[in-house]
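One protein chain omitted, others in place.
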Amino acid sequence: MKIEIIKEQFDPWEMLVDYKKNQLQNDAKIGASSIFLGTMRDFNDDKDIKSMELEHYPGMTEKYLTKLVDDSIQKFKIIDGLVIHRVGLLKPTDPIVLVATWSEHRDNAFNATREIMESLKSEAPFWKKESTNTGFKWVKPKGQSEDVVDES
Amino acid sequence: MKIEIIKEQFDPWEMLVDYKKNQLQNDAKIGASSIFLGTMRDFNDDKDIKSMELEHYPGMTEKYLTKLVDDSIQKFKIIDGLVIHRVGLLKPTDPIVLVATWSEHRDNAFNATREIMESLKSEAPFWKKESTNTGFKWVKPKGQSEDVVDES
Amino acid sequence: MKIYVKYFANIRDLIGKDSERIDIGKGMTAKEIWNLITNGSKMPQNILVAVNHEYVNIEHVLKDGDELAFFPPVTGG
Partner (left out) sequence: MKIYVKYFANIRDLIGKDSERIDIGKGMTAKEIWNLITNGSKMPQNILVAVNHEYVNIEHVLKDGDELAFFPPVTGG
């Protein structure tokens, strides 16, 4: 298993090849690899995005992702899993997140990669701030209304 | 879009990088890439597999896969899709099939790659013949009973 | 009327050749052609039939010059 929060631009395929070659055991037991790559788009909600700042909560983010992949290995009976997530200043087309899982049969890897991505999107402590022509703006999750509303 | 039936061992990551670099348009519109890689295991139904012969129906296989990816582009509103499938003599750990789809949002690419794999497994004309210690044997689909039963 | 017939995987092993050109009567179905080729031997369960690279059912009627194929359930991927 590998979890990495990375400050510099990364090459997802190089990292996959490197991990598979140097760390992944039981190669000939693997029948299925399911990989998801999230990359930065140059638009969002019809605005042009120039760049993006990605922040995380050092310590908590790594802990959350480690538990997430650990739980997936148990739940989906996958052989191994990997998550690489970028932080810092990003430009369009930059890789943001790489998730890979390996299993004997395809159903397990497909389901594990999907659930890791869904959990990561909804719970892993990362925050995006986009830079557009009109300035900086914190990204809101999909379907979320404006903040600063009293809930007390 | 790219469909390729390939007779020699292939490097899936090299082919992905090459396709993305040279043929994939609208890079900065892509937010999600969903990739599946099927590789040859050294066991199946508790038997040790030495090697495997993969046969296809030249002409029909390519036509089937082209329509499958074309239909997925429409149905899932993905930006592009690619399928590479190996034929010939394979050894354990060899890549068998690479499926990649690209889309703006993750749901589309996840669903498209999954459906392409499921359709490919159930309908694309490929056949596997395994070589074990006890000789050659045509692989049966999962849950399939013995053949040569009268259905007339 | 002539058609071209192809066999794959264990169906090829069963028939003993990978393809042949045969003469058929007008209006013959894929199933009738199977019986003609095999002298009426049992059709393997779940056999798949394609004409001109498209799946068809065993009652499909062949036309002159068609390419007919018989093969077992697929196992790629």
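Each chain gets a letter, A, B and C, in the order it is written, and its residues are counted from 1.
Just so we're on the same page, a residue touches a chain if its C-beta (ideal position, glycine included) is under 8 Å from a C-beta of that chain, and two chains touch if they have at least 3 such contacts.
Note that the structure is predicted; figures quoted are calculated from it, not measured.
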Omitted chain touches shown chains A
Write down which of A:Val69, A:Ala100 or A:Leu120 is the residue touching the left-out chain.
-> A:Leu120
For the chain left off this view, which of A:Met15, A:Leu54 or A:Ile79 is in contact with it?
-> A:Leu54
Over the whole complex, note the residues of subunit A touching the chain we left out.
-> 38, 54-57, 59-60, 63-64, 85, 96-97, 117, 120-129, 138-141, 144-145, 147-152
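Please note the rule applied: only the chains that are shown with their structure count from here on.
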Give me the ID of the chain with the smallest distance between its Cα centroid and the all-protein Cα centroid.
-> B
With chain centres defined as C-alpha means, what is the inter-centre distance between subunit A and subunit B in Å?
-> 25
On subunit A, where are the residues touching two or more other chains?
-> 106
Note: subunit C residues in touch with at least two other chains are 77
